[in-house]
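All protein chains but one are shown in place.
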Amino acid sequence: MTFQMTIPELETYMAEIFPQVAQDFRIEAIKGDETVMRLLTSDRHLRPGGTVSGPSMFALADCVMYAAILARLGKVALAVTTNCSIDFMRKPVANTDLIGTARVLKMGRSLVVGDVLLCSEGDSRPVARASLTYSIPPAGNPQ
Amino acid sequence: MTFQMTIPELETYMAEIFPQVAQDFRIEAIKGDETVMRLLTSDRHLRPGGTVSGPSMFALADCVMYAAILARLGKVALAVTTNCSIDFMRKPVANTDLIGTARVLKMGRSLVVGDVLLCSEGDSRPVARASLTYSIPPAGNPQ
Amino acid sequence: MTFQMTIPELETYMAEIFPQVAQDFRIEAIKGDETVMRLLTSDRHLRPGGTVSGPSMFALADCVMYAAILARLGKVALAVTTNCSIDFMRKPVANTDLIGTARVLKMGRSLVVGDVLLCSEGDSRPVARASLTYSIPPAGNPQ
Partner (left out) sequence: MTFQMTIPELETYMAEIFPQVAQDFRIEAIKGDETVMRLLTSDRHLRPGGTVSGPSMFALADCVMYAAILARLGKVALAVTTNCSIDFMRKPVANTDLIGTARVLKMGRSLVVGDVLLCSEGDSRPVARASLTYSIPPAGNPQ
């Protein structure tokens, strides 16, 4: 599948639509089936002990999959998250960025399905795994 | 099942262990099978348009179920979230508190399972529904 | 919400579209938000020890929610299951029917979301809990 937006275009657009959080995330790569995003871990993402909180892991999973969809569909579509199932498997490494790798499994006309693996930078064992579904509003029917 | 902690005890304890977020949440009720918690919605929970973000809904679901477990088991247990499956069904009402109602379905020795319904205050149609699983470390084996 | 089909109409229709399994299930009630279905447990649903298998619990959850949707939308819609998240909490009672109670949480134009509680007959502690999402094809666009 061809891409409709480059990484700089995606980062600019996501900064417009998610001004509160866009500076927390950085797109590392978009290639083939995979989109890779980094959570620039800072104090507000942490729990006591220095590990990344559950809601911050959820946010990274949602954000990297959203970028993967935008890259493929362009700005025209306003995808809405309808489901996320996330398994927390290990404690993230303290005070370390998280890397989320998204894989699009189905790019349908009305539903997009994909999954995301989250790892602490420098450690290949996943800390969490999420599957997400997005609803795409009908074309020409802006919401 | 009897409760091990009162609402003020829970709020004090949760402020100790989650200092970054505890002031966002207020326990409204613990009665029978249900635990009710309010997200005191403020700017940092919102997306453009004034609706509560997905990660903030996730945080409320996780937090109210965690309170429900603490109320039943007391401080001895350090429950760890292992899975959350969340369905986002409607846009939350703009600039309005979210109310999460948790129901414990299984209180096992090693696993606790429950679900949570999230509604915008004053509107009975659920904005999201989550099911959550927690792992309870073996007694006498603090982590 | 009004109902488009009665229990006998539903059972006749489901026997047409699911001839292999319809005789395993019986609709017990459709009232208000709840639809109740019974799995008439027989040998082919069981695992060693006489408890109902996971796939049979999944089938009951899917089938009762499907009936709940049909009752509301009528035959016109061919809903397709897009997601099911199921928690298995307790072993079902051996050689006993399972009762599934479905609750519709969102009846949207393109997506329906609901959840199901499964109990062994005569025991109020749930053996499993499922949440399910269905996609409804656009009206006038039969598949």
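By letter and in written order, the chains are A, B and C; residue numbering begins at 1 in each of them.
Methods note: a residue touches a chain if its C-beta (ideal position, glycine included) is under 8 Å from a C-beta of that chain, and two chains touch if they have at least 3 such contacts.
A quick note: this is a predicted structure, and the numbers were derived from the prediction, not measured.
Residue-wise, the contact with the chain that is not shown comes from B:Ser85, picked out of B:Thr41, B:Ser56, B:Ser85 or B:Ser120.
Listed residues C:Gly32, C:Pro48 or C:Gly122: the one in touch with the omitted chain is C:Pro48.
In the full complex, subunit A touches the omitted chain through residues 85, 87, 89-90, 105-106, 108, 113, 115, 117, 125-126, 129, 131, 133. For subunit B, the residues touching the chain absent from view are 82-83, 85, 110-111, 133, 135. Where subunit C meets the chain that is not shown, the touching residues are 17-21, 43-44, 46-48, 53-56, 58-59, 62, 80-89.
The criterion applied here is as follows: only the chains that are shown with their structure count from here on.
Where the sister copies subunit A and subunit B meet, the same residue numbers recur on both sides for over half of the interface positions. Rounded to a whole number, the gap between the C-alpha centres of subunit A and subunit C is 33 angstrom. For this pair, subunit B with subunit C, the centres built from the Cα atoms lie 28 Å apart.
In whole angstrom, the spacing between the mean C-alpha positions of subunit A and subunit B is 23. The residues of subunit A that reach two or more other chains are 82-83, 85, listed in rising order.
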